[in-house]
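In this view, the complex is presented without one of its protein chains, the others remaining in place.
Letters A, B, C, D, E, F and G mark the chains as written, and numbering starts fresh at 1 in each.
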Amino acid sequence: MIGELTNKYLRMDRLPHMWCPGCGHGIALGALLRAFDRVKIDKDKTVILSGIGCASRAVGYLDFSTVHTTHGRALAFATGLRLLRDDVKVIVIMGDGDALAIGGNHFIHACRRNIDITAIVLNNQIYGMTGGQSSPTTPQSRLSTTTPYGNFARAFDFCNLAIGAGATYVARATAYHASLMTELYANAIKHHGFSFVETFTQCPVNYGRRNKFPDPASMLQYMKDISVPFKVAQNMGSDELQGKIVIGELIKEKEDVELNEVVRERIMKFRGGAQ
Amino acid sequence: MIGELTNKYLRMDRLPHMWCPGCGHGIALGALLRAFDRVKIDKDKTVILSGIGCASRAVGYLDFSTVHTTHGRALAFATGLRLLRDDVKVIVIMGDGDALAIGGNHFIHACRRNIDITAIVLNNQIYGMTGGQSSPTTPQSRLSTTTPYGNFARAFDFCNLAIGAGATYVARATAYHASLMTELYANAIKHHGFSFVETFTQCPVNYGRRNKFPDPASMLQYMKDISVPFKVAQNMGSDELQGKIVIGELIKEKEDVELNEVVRERIMKFRGGAQ
Amino acid sequence: MSQSSHLEPVVNRAFCKGCGICIEFCPANILEFDEQRKCRVTDPEKCIKCYQCEMRCPDFAIELVEKGEKK
Amino acid sequence: MSQSSHLEPVVNRAFCKGCGICIEFCPANILEFDEQRKCRVTDPEKCIKCYQCEMRCPDFAIELVEKGEKK
Amino acid sequence: MTKELRFAGTGGQGLILAAIIYAEAALYDGHRVLQSQSYGPESRGGASKADCIVSDTEIDYPKVYLADFLLAMSQKAFDKYKADVKKGSVVLFDSTYVEIPEKDENIIYFSAPISKTVRDKIGKELASNIAALGTISVIYPLVGEEILLKAILHRVPKATTELNKSAFNVGKKLGKEILESQGSIEFVF
Amino acid sequence: MTKELRFAGTGGQGLILAAIIYAEAALYDGHRVLQSQSYGPESRGGASKADCIVSDTEIDYPKVYLADFLLAMSQKAFDKYKADVKKGSVVLFDSTYVEIPEKDENIIYFSAPISKTVRDKIGKELASNIAALGTISVIYPLVGEEILLKAILHRVPKATTELNKSAFNVGKKLGKEILESQGSIEFVF
Amino acid sequence: MSAKLVQGNEAVVYGAFNAGLKFFAGYPITPSTEIAEMCSRDLPKVGGAFIQMEDEISSIAACIGASLAGFRSMSATSGPGFSLMQENIGYAIMAEVPIVIVDVQRMGPSTGIATAPSQSDYMQVRWGTHGDHPMVSFAPFSVEECFTEAIRAFYWSEKISSVVVLLLDEVVAHMREGIDIDNVENILEVPDRGPFSEEKEGFRPYKVDRDKGAKLPPLGTGYRFNVTGLVHDEMGFPVEDPEKTGDLIRRLHNKIDAVEDEMASYDERYTEDADVIVISYGSVARSSLRAVRELRKNNVKVGFFRPITVWPFPSKRVRELSKKVKNIVVAEMSMGQMVHEVERSVGDSCQITLLQGIKGELITPDAIHNTVSEVISK
Partner (left out) sequence: MSAKLVQGNEAVVYGAFNAGLKFFAGYPITPSTEIAEMCSRDLPKVGGAFIQMEDEISSIAACIGASLAGFRSMSATSGPGFSLMQENIGYAIMAEVPIVIVDVQRMGPSTGIATAPSQSDYMQVRWGTHGDHPMVSFAPFSVEECFTEAIRAFYWSEKISSVVVLLLDEVVAHMREGIDIDNVENILEVPDRGPFSEEKEGFRPYKVDRDKGAKLPPLGTGYRFNVTGLVHDEMGFPVEDPEKTGDLIRRLHNKIDAVEDEMASYDERYTEDADVIVISYGSVARSSLRAVRELRKNNVKVGFFRPITVWPFPSKRVRELSKKVKNIVVAEMSMGQMVHEVERSVGDSCQITLLQGIKGELITPDAIHNTVSEVISK
């Protein structure tokens, strides 16, 4: 199965990839390939963009039209790319630092605009690429190279932020939940409007090592342990949910107007008028 | 009353201010002076910052230590200014474009960090200073110089975004509700941690004129008509709340840890160790 | 707001920009434009000291002051 | 996931980085490290075809393939 | 022939539009034109100006050096720009807002209560800028009134056509009254 | 005296730390030193190197030109850097990962199964870099073993002192075995 | 149609439309805002899209995205926004994505005076982004030139597959002149991208001659390659090989050098017999022209030179001219920026005198007149 998919969707000549042993980004990439297969993606009519970071290096392996943009700006590039191109699917892959530290503004504005883009954030709660500095999702008291005494800043709840910003599809999975991930990716790609899937991944080298996870598997195990399906979470109090990750589809709206549609409508109006 | 306050808190030699006739920013400034009086603010121990825009010109009249920063960056300046200075109150005044368009990222990160700063956003739903372009809070279908056919983008709900980003004090008033505004400003200043008061103000020149408001008073009247107190809103469905503004204190948390405290704690630990 | 009867609304014409907000919302209906489109108090005695004008004037141009203390 | 009995897990040693994830989570306990810390299948017959290894391998290095089709 | 015209007043009076219309009319009339203005926050409260250069040769320097004609619709603006006029230039005040200055040998002063008249006759003081154009068409006929009216109607919203026509006429009338009372002058443009 | 040393292998092997420790030891020993390395994503999978220049005069150019000593702990690294050594230089392989190359007249080859020995004896292959330093202290005694051990203990976490001491000893032992089997060489530094 | 009264900023948009503009992303800032406003009104009419982004960083990012999607894209800004765009300007240069950026210069540094004219972004245009990169920039001095230079900007951005900065100043941007848009002569025809090889599989957009720009087919049309700001190979994938690195950086420069002469444009008058030449660009050149004409009336032998292609600076011609005159006067609304290029071009061939303009006002013909007179009398 995966062999077929990698042959189909990846640039085999560029593998093995550059990610460290046990890096969760690879698991997410695998799930994305399965989702591609499920939605029967058209390689020639899909553009995949990313920012800068380990997560963003994914585009270097995908046999698509790919754009490796600047740090934090992938969604802004994607917005411009998508606006006049109703014929392409646009998928954006980012890291947590990429999407929420330097790229936070573009993220909330993409949510607001409800433009038809699928954003996948591989949240390893750390800056992997630059060697393990804290990110806006690093949990409190965790160690990183810039929080040597434990992180004292509060972390974002990525999905809550997206919801607050008005996103119409918000979902979450972890690297442990590889098949849920596949399903969410597929649904996100099918969603009409802006869709966002947060994916917890493990960075054994720059997060795990410093935070007493003996190996990548133990990080997956931890994700499994703290995950709660959305349906279950709805019947839990906020105290109970402390320290937990809620997984599944958190928001899935249908009615809202997608940005491109309005743009197209406007153009059509004038064109109609002109011709 | 207001004469005393202006004498005390404003630079009288710089008045009358540059705002247009009927501009709501002036009403908000008045409410702020009343709040200052209520909390007995110490002029010498308070720093007021702003970004760029009509709203941000407020600092040019306040007889305090004032910093008129760059467009969108006031909260980032304020964060640096506040971190080692527990002795000062820090207040930041911004416009909607300032705080949420170009400054959106700093806004959500300030919410996340819960640093002890009071942010007041004068939301006139338009870029006043540059002559009436749409802002991220311009309601759908409204006219502006860059939405000549009606705004097609969705607008942020500023307070929802702040809540999604983790803010611990979130409140809203309108220029019509001048005494509520005073109360919220006072409470926000007293709040320990990051506090945010969204204030709807009218821009008769660049918003009102284009959107069929005959005069400033009619804009205030409209604000009055669409406002719903938070308590009342809690018993209303989302359909009923469509097109309404919920006013009052939306979030007022007490328990959360404020950023400066942790920084100070850390320093004290080391100082204790060193001396 | 205290309803002290020794107060009266006074307009600072140098500050008033003639926006009309106070005029519109004065419950006693005692404010109007003068020829130069500045606010004028027609009948100070009828003022109910509600402070609405003072609170909503964007220009700090109308204020309730001790009678005779007109600035 | 279909439990077809004609499938067996096969490791692509060129891709395997020896992270140990598949080994830890294989319910049949038939995966282990070889001398060079790459994954090795000890007893393909015991495989229950749950695909957990394949889905969680970050390196596309382990796969269930038609028996004998070993790459 | 090169004439430099300045329209000065405060922010809300629509003088930039007046200058644009004037320039456009001059352009229709076969002249070369260059129109410019001062922008900015200061233009809200303080004095603001809009300039228009009309010429029959290439216009190089794009600013008004010394005006041949000045329209002053606010006291501040007049005080600020009164020095920047040529000898022999024409200054038209809106006496609603500008006090009539002492006589100056070198300058031809005309004055009329433009804003007040518009307010009284049309109801909307907003149209005073258009009225001023009407007055100018009479007292300083560099560009003819018909072509000026054409330019006005091209630039203002359709819905306000009638309003603006009336304002223009009000202005023309004021211009004629001026000439009647102050005597007309022959300009060679 | 100027000697250029290079420690080469793959990302996870701790060769930068080894080079830092070596440089620090040489510094303690009164030499001037300059330590540098190649960083970057490529250092994850591919060949990475850490350099150390030891000298008794000012070190100007901060890179290793041609190495006097090369430690090669991976095949890729050896293949990449084998050409950048001087005539008469010393190369130490970790035979766990590097195939012993054909003899070369101009180069002195030493080899020992460093990683494998550490894995077997200490359990944690991670400490192979420290073991390598032990081996070097014996076969290429530019910096004495005591001072090297001091530098090691200064740089590694306190909790791992014993582990690293053992690794260092394992390495020294390997060094001695090499010299016994291959015969020792007099170096004049 | 006959002549219309058009603003400099508006003429830029007319020019852009003539050149096939289909996408504008921007963020309002004085004195460039009219460009965005006009695009918001008129782009939908030609099937294009306007979007107001959250800031200038995302504005240029969106333009790059739209250009990669196959559309002619433009943004417009002023100093503060231009500073924010710098990182992504470097990206467009590195990835070789054609876009046009209008920088309407205002008084700086920082917020400065939003409404005051200036020419103090000249050096920033060239050097504002990090790393080695070339830069192309055109500076009009009239409304008609705003139109023609906008077209030229698109023409060259497509030809070299890179960024072109259209450099205005507040005076040029806001003044209105009469122009008959439909009858401007010698309008360049902006080339379509491509043609691209029929063979989509394995297409290499960066496999081009050593002095040519990349050939980027619209993404999502079957050509599958990578676009990146990293040093990359012919298919756009990251490499770190020193030779390939050097080749890429050199090609990015070569492709400009190769067309420098063709791209060069300047306006030279009265230089034949001149003893002094006044060099200036943009609105200041109009003051210079007035001053030069007046001086000529007094029989002063003064010449006029105005770079229109301001980057690359027309060094060769300036050097030639410097050998024929005793003095060059450079007039700029700045502390002196273009004068650095004049100095580099001239060497010790003649004296150079700088007339600075730092008061937030257009330099007057008088000031230039006086400077020339002083220089001559010395």
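By our rule, a residue touches a chain if its C-beta (ideal position, glycine included) is under 8 Å from a C-beta of that chain, and two chains touch if they have at least 3 such contacts.
Because the structure is predicted, anything quoted here is derived from the model rather than measured.
Undergrad: Which of B:65, B:160 or B:179 touches the chain that is not shown?
TA: Counting the whole complex, the residue in contact with the absent chain is B:65.
Undergrad: Which residue among B:20, B:35, B:54 or B:81 touches the omitted chain?
TA: Per the contact definition at the top, the residue touching the missing chain is B:81.
Undergrad: Would you write out the residues of chain F that touch the absent chain, in ascending order?
TA: Residues in contact with the chain left out: 20, 23-24, 27, 32-42, 59-63, 65.
Undergrad: Taking the full complex into account, what residues of chain G touch the chain not shown?
TA: Missing-chain contacts on chain G: residues 57, 78-80, 82-84, 86-87, 90-91, 93-95, 105, 107-113, 115-116, 118, 120-121, 123-124, 126-133, 228-231, 240, 242-243, 245-246, 249-250, 252-253, 334-335, 337, 340, 343-344, 347-349, 358-361.
Undergrad: In the full complex, which residues of chain B touch the absent chain?
TA: 14, 43-47, 49, 59-60, 63-70, 73, 76-85, 87-88, 105-106, 109, 263, 266-267, 269-271, 274
By our rule, only the chains that are shown with their structure count from here on.
Undergrad: Which chains are shared contacts of chain B and chain D?
TA: Both-contact set = A.
Undergrad: Looking at B-C and B-G, which one has the bigger number of contacting C-beta pairs?
TA: Most C-beta pairs in contact, of the two: B-C.
Undergrad: Greatest Cα-centroid separation from chain G: which chain?
TA: D
Undergrad: On a C-alpha centroid basis, what's the spacing between chain B and chain F, in Å?
TA: Chain centres of chain B and chain F, defined by C-alpha means, are spaced 61 Å apart.
Undergrad: Just the number, please: Cα centre separation of chain A and chain F in whole Å.
TA: That gives a centre separation of 42 Å.
Undergrad: What are the residue numbers in chain C that touch two or more other chains?
TA: Expected reply: no residues.
Undergrad: Could you say which residues in chain A touch two or more other chains, in rising order?
TA: In chain A, 16, 20, 105, 109, 263, 266 touch at least two other chains.
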